[in-house]
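Each remark here refers to the structure printed beneath this line.
A single protein chain has been removed from this complex, and every other one stays in its place.
After this line comes chain A, so read on.
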Amino acid sequence: MTSAEPAEKLLSPVLSASWDDHRPWTLDTYRRHGGYDGLRAALAMAPDEVIALVKDSGLRGRGGAGFPTGMKWQFIPQNDGKPHYLVVNADESEPGTCKDIPLLFANPHSLIEGMAIASYAIRCNHAFIYLRGEVVPVLRRLQAAVAEAYEAGFLGKDALGEGVDLDITVHAGAGAYICGEETALLDSLEGRRGQPRLRPPFPAIAGLYACPTVVNNVESIASVPPILARGKDWFKSLGTEKSPGFTLYSLSGHVTNPGQYEAPLGITLRQLLEITGGVRSGHRLKFWTPGGSSTPMFTDQHLDVPLDYEGVGAAGSMLGTKALQVFDETTCVVRAVTRWTEFYAHESCGKCTPCREGTYWLVQLLKRIEAGQGVPGDLEKLLDIADNINGKSFCALGDGAASPIVSSLEHFRAEYEQHINEHRCPFDPAASTVWADRASVHESATEREVHA
């Protein structure tokens, strides 16, 4: 590990490069930074060449699963006489995940340009942005940016060439984590309860309105314009061989400087902590997630795991959304896992029994353990229920619900046992708060950030 590298060399702002400029959410600023150059390059190519380029670049999905983006586009049957749809998944709701929302708030045009390129490639004339509803500031900017793009002719009639129109509809969801699952998202966009569909058929064959559909994450699509503008070789020069490119790592929790850090794939948490001031002063790392709550948790034993698709996978977890939630030694792991499990129970759509019933049972068990009322055998029961959800549910929500339980029991079983044996939680929640150590914080630090 070359953890002594200076920050400038470890980071590679591409998506975030314009965020500190004047009003970066406007078309003018975006164009000053080369915005819509990628679209121009794409329109000079044949659609199939664009697909091939994105495929050859090695870009993989940034929404969690890591599926190659270009391959998803290639699956769309051509000359089938049906409309094709592009649907952007902006339903960012995975606990810990906070990359697409700041990206869209700072620079919505990067998504719109990527959508125009993707639509051209897959021959789509009507694309949708499914944005979670609970983020009105982002919705406002997306609506405005789409209007600007229409005015400038990047959208609308003949936008993708003579006789090739492109419309984008911004659609606000209404509060349902499950709609981040692509087939549930499609049902929701069709005006139904957001419940996942049986696959196959996959969305590429029968997606929105039973037509061929590509569903991509915001960051995946926003990563496309720079590839068109600067080339696949440039893209592949960043990151690792199997995980090329740059990505947003979202650092949060008990750290000195939470935030968005855009770096080539393969950076480690140790490197990120070293350049950003580390775990909050006076504390040490206890556990962390590499990519949201659905990815099995890591400990200080995993600080040098390369944060790319292969590295995290080989270490027994998933890169997921690169949501690095850091918890220090003041945090009760049972409390953390209980709360995540309550989340999965709350968000379970109810379609399949293992998830609907299992998450509910898990909450009951975890709550009583956390309250010091657990009994011997509870931990085995937890694992048994988790095993009956994982891989046996209709969609990945169930697998995600099992992850924190199984991984925390692997790393912190003694802490669960302590709750049961001592009939109490040994932690003080007040010690975990942001303000726990504030009495000792230097009070002069009141200078305010001035935003662009």
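The definition used in the following text is that a residue touches a chain if its C-beta (ideal position, glycine included) is under 8 Å from a C-beta of that chain, and two chains touch if they have at least 3 such contacts; residues count from 1.
The working rule: contacts and distances are computed from a predicted model.
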- Item | Missing subunit (named according to UniProt) among the choices "Phenylacetate-CoA oxygenase subunit PaaJ", "NAD/FAD-binding protein", "NADH dehydrogenase" or "2-oxoacid:acceptor oxidoreductase subunit alpha" | "NADH dehydrogenase"
- Task: Among A:R339, A:R368 or A:H411, choose the residue that contacts the chain missing from this document, as touch is defined above.
- Result: A:R339
- Considering the complete complex, of A:A323, A:C355, A:I369 or A:L382, the missing chain is touched by A:A323
- From A:G58, A:P95, A:P203 or A:P225, residue that would touch the chain that is not displayed: A:P95
- Query: For chain A, which residues reach the chain that was dropped from this view?
  - Reply: 7-8, 11-13, 16-17, 19-20, 23-25, 83, 92-98, 100-102, 105-107, 126, 132-137, 139-141, 143-144, 147, 169-177, 188-194, 209, 248-254, 256-263, 275-277, 281, 293, 323, 325, 327, 331, 335-336, 339-340, 343, 346-347, 349, 429-430, 432-435, 441-442, 445-449, 451-452
